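Note that one protein chain is taken out, while the other chains of the complex remain in position.
Every chain is named by a letter (A, B and C) in the order it is written, and numbering of its residues begins at 1.
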Amino acid sequence: MSAAPANRTPVAGSANRIPVAVLGATGAVGQTFVRLLHGHPLFELVEVAASERSVGRRYDEATHWHQGELPETAAALVVSGCDVNEVRARVVFSALDASVAGSVEEAFARAGAVVLSNARNHRMGPDVPLVIPEVNADHLDLIETQRLARAWPGAIVTNANCAVTTVALALAPLHRAFGLRKAIVTTMQAVSGAGYPGVPSLDILSNVIPHIPGEESKIEQELTKLLGTRTGDGIAPAPVAVSAHANRVPVLHGHTACLSVAFEDDVTPDAALDALLGWQGDPICRGLPSAPDHPIVVRAEEDRPQARRDVNTGRGMSVVVGRVRHDPVLDLRLVAMTHNTVRGAAGGSILNAEVMGRRGMLPGVPGGSW
Amino acid sequence: MSAAPANRTPVAGSANRIPVAVLGATGAVGQTFVRLLHGHPLFELVEVAASERSVGRRYDEATHWHQGELPETAAALVVSGCDVNEVRARVVFSALDASVAGSVEEAFARAGAVVLSNARNHRMGPDVPLVIPEVNADHLDLIETQRLARAWPGAIVTNANCAVTTVALALAPLHRAFGLRKAIVTTMQAVSGAGYPGVPSLDILSNVIPHIPGEESKIEQELTKLLGTRTGDGIAPAPVAVSAHANRVPVLHGHTACLSVAFEDDVTPDAALDALLGWQGDPICRGLPSAPDHPIVVRAEEDRPQARRDVNTGRGMSVVVGRVRHDPVLDLRLVAMTHNTVRGAAGGSILNAEVMGRRGMLPGVPGGSW
Amino acid sequence: MSAAPANRTPVAGSANRIPVAVLGATGAVGQTFVRLLHGHPLFELVEVAASERSVGRRYDEATHWHQGELPETAAALVVSGCDVNEVRARVVFSALDASVAGSVEEAFARAGAVVLSNARNHRMGPDVPLVIPEVNADHLDLIETQRLARAWPGAIVTNANCAVTTVALALAPLHRAFGLRKAIVTTMQAVSGAGYPGVPSLDILSNVIPHIPGEESKIEQELTKLLGTRTGDGIAPAPVAVSAHANRVPVLHGHTACLSVAFEDDVTPDAALDALLGWQGDPICRGLPSAPDHPIVVRAEEDRPQARRDVNTGRGMSVVVGRVRHDPVLDLRLVAMTHNTVRGAAGGSILNAEVMGRRGMLPGVPGGSW
Partner (left out) sequence: MSAAPANRTPVAGSANRIPVAVLGATGAVGQTFVRLLHGHPLFELVEVAASERSVGRRYDEATHWHQGELPETAAALVVSGCDVNEVRARVVFSALDASVAGSVEEAFARAGAVVLSNARNHRMGPDVPLVIPEVNADHLDLIETQRLARAWPGAIVTNANCAVTTVALALAPLHRAFGLRKAIVTTMQAVSGAGYPGVPSLDILSNVIPHIPGEESKIEQELTKLLGTRTGDGIAPAPVAVSAHANRVPVLHGHTACLSVAFEDDVTPDAALDALLGWQGDPICRGLPSAPDHPIVVRAEEDRPQARRDVNTGRGMSVVVGRVRHDPVLDLRLVAMTHNTVRGAAGGSILNAEVMGRRGMLPGVPGGSW
């Protein structure tokens, strides 16, 4: 890749796998990236980067690992700084904290890397794709605008906030079929969404906290961008009024959302079910390693989805939907749930990278080769 | 009270206290009645009644007590059957299961008792008061209609479902001030709302169950009756469209509700706060033993109310409200929380009785004597 | 097998798999049997039996399934009664409740079946093997005594109580090396050990219950039998004094045990670690489908094992041990944890069957063929 500075030697990946790095690798989302990239058929994790106090240490010593067995190959990596001069991979997953993600991710894009970011900083940038690929893979085209505007050889692509991912996946087929106009969203979010150490047990045992800082505005803004339309050089947000209530509940994994929604067209629960059941999302995702067979799984039982019981559906990459029924105030009610640290964070980001690889948007990967 | 059958001798209460009985005294709500009646200045618990297998046993042996110290006077009561021939008190609190409450409560009313029922069976009866007294104490007048229609010397008065109590108390002042038109209600309900043994721990640990059988329709129906208007011989329900999502969460006590609401009149969050802060509800409640100083307590912190931390506000009889803010879809959003087994069940029922006593509606209590 | 009644036709299993049945298939342990038998390379689940109210219904309709995806082949089985005339498989796993297990299991053994029982009823029978095969596979010889004494063509073999399984696996290598004399055992047991509906959430949320009916005497008795010695026609219990404190804690899966133990020989923590690390248990288990690579996994971190994080070690079949250190009162302290419904129940029973198959103790399986 011509954009790479001359003083860099190629990173050695396995024969057929793209070498990738994780920035912010020691935190909760960073660990999930490391876990999900282990054994990935297309990407090989070759570098982990983190903050100053971890630099120079083995990954297994620098991280307080929480994700079952730490893969040996990752354990032995030496942590580097989140610096373009230290990280050589050209495909970079960012699990950086929002306090530093903004400028660090820009530096990597400027240096030629494709940055797949889970941070909120760039999500609402007018030239930054915010992508759940089954929903809006076409928004990836926006990186052309981004490269023109910013003269970056690399790019920044973002995935959505964990809560809005649940909502957008569940509503996308309904929006396509009936034209979403209004959505009232009440979330019940797992503690793993707050990272580690995150939510103190004294705050959440036998309790509901009816507030998550910044979460409601993220849900309201990101949803309209995700459901928006690719225009000449940007995204026209979907004309949907969104109201969010974000709650933290004593659940380990899995964000649940209760949705009341209204549409332009008439919709019955049966028609909505048909739309949900028939939906596969953008076919570009089909067969990719992280793409679930069914991006939406509809449960017929009246007491599902349940966070603990359904969170691993589609290896954590499906949204599980249930209780689709008439709404006496708007048009329709339903419940949706996804795994917040897999589909809603690291897994979603990796799927974005897989789609980009298939489309020839990753350095060193000819389009269509996957 | 002349209506009492001649073959009944008066129940011996203390000098100035009204003798009362609890039907269904061994269950979770029944226990809460027993606990809250202990030391009550106006009522004296003289009888406990329960199902066949408990009859004839001491109360402390018949019940699996869950409420701290079991008062000694209650412990020593011998359980009678839920039969008008066995229970002599003329003021009767019913914590009966819905499977039997319907006919048993009718029998007691027919025999001359005032039955204050926590069961759902009669709540929506057109001649049965469904009362949260700060909200609609005037609905108690309906017992005149009830007595005429049914030729009962006694009466049945009901309190609302625990979840709708939270919602109705929080919305009543806003309805009075601005005219409620639409309400979308998402509840996160404590396990104590399901009684004992109730919710299995295997179902709820680290989980959300997005369904509580029958709960959503109760919320939708009871709310319009509670906010309705006394007409000639009935209640005209408030013309409010209500949509409910009921969820069970791993919380011991305290039902939380996220509300999105629309009004006939314009409303700002500040105007709504003024209406909430200034509201005392029907003055008939003032100073009664179970009436909280503030039926509504507004918390200014952005992360309140919280079930565990705020549940005992006003000794469990206040609704705690917070996060009053603009709603992008309807007009207003807010969060409300109350103690589901106190205000939302036994405590609400006892307050109803206190109001009736003050109004001279209880056998043997001249109006205005409290 | 000649003992099978003449009116039975063989059960059709797949070419190379032994047809098996599960008794008590709709309960919590029964479901775990069904889940673990799905895809089993040696056994094929062909029959499920349960109590009267389930008989004649499809398994997916008769059970309130709690274990992820219900395998389709099991879902379609029609539930039969727990009756020797209805169940034709000759290898039968029993997840029956203790209230009925005793006589039902005897009837199956009398009719020629090998019954692998998780029930407590027969565990302490002097001619009944109580087996954790890495620890005491040789106790299976006891079925010869059993058959002689009872004139049964079949047999009953039991696995241990879930809590004692944790303790026995962790202590077996120490007993072999140093001669266990005393053990004080304090357990912290998961709610799944109580089945479904089991422990009410109102009892266990934010609580510890310092009592599990019958559990402490099971731990005290079964441990000495498990560590005992095969004699001429019975088992001489190990001469170990055992004291157990059994507690229920708000944990879904995984029983943790804190152990203080004394030995005949001198023992240092390092010597104990060597004994634990080098132990593989009876080689008969090696390579069997349910046998973990490491029956004991020792964690070096000072805050492990942890129930939630370590419960699936060795697919739930390993015991995880940590904090091996000097005990100021006895000789040694340590912590052990296993998956109570896998190793401690259904998984342990299936491993017993696999060992029996390898040894030629199952009807229709020539020894050594696995």
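A few points about this structure:
Note that contacts are C-beta pairs under 8 Å (C-beta built on N, C-alpha and C of every residue); 3 or more make two chains touch, one makes a residue touch a chain.
Because the structure is a prediction, the values reported are computed rather than measured.
Residue-wise, the contact with the chain that is not shown comes from A:V199, picked out of A:L23, A:V114, A:A183 or A:V199. Within the set C:V87, C:A183 or C:I350, the residue that contacts the chain not displayed is C:A183. Contact with the undisplayed chain is limited, among C:H66, C:R230, C:R308 or C:R359, to C:R308.
Within the complete assembly, C:V329 is the residue of C:A151, C:A300 or C:V329 that touches the hidden chain. Considering C:R150, C:R230 or C:H245, the position touching the chain not shown turns out to be C:H245 (whole complex). Touching the omitted chain from subunit B are residues 66, 68, 205-206, 252, 309, 312. Contact residues of subunit C toward the unshown chain are 182-184, 186, 188, 205-211, 220, 241-243, 245, 247, 249-252, 254, 256, 258, 260, 302-309, 322-323, 327-330, 333, 335.
Although one chain is not shown, part of subunit A still touches it, namely residues 28, 66, 191-192, 196-206, 250-252.
Following the convention adopted for this analysis, only the chains that are shown with their structure count from here on.
When chain centres are defined as mean Cα coordinates, B lies farthest from subunit C. Superposing the C-alpha atoms of subunit A onto subunit B requires a rotation of 180 degrees, rounded to the nearest 5. Mean C-alpha positions place subunit A and subunit C at a centre distance of 42 Å. Subunit A and subunit B have Cα centroids lying 45 Å from one another. Subunit B and subunit C have Cα centroids lying 49 Å from one another. For subunit C, residues touching at least two other chains, in rising order: 66, 205-206.
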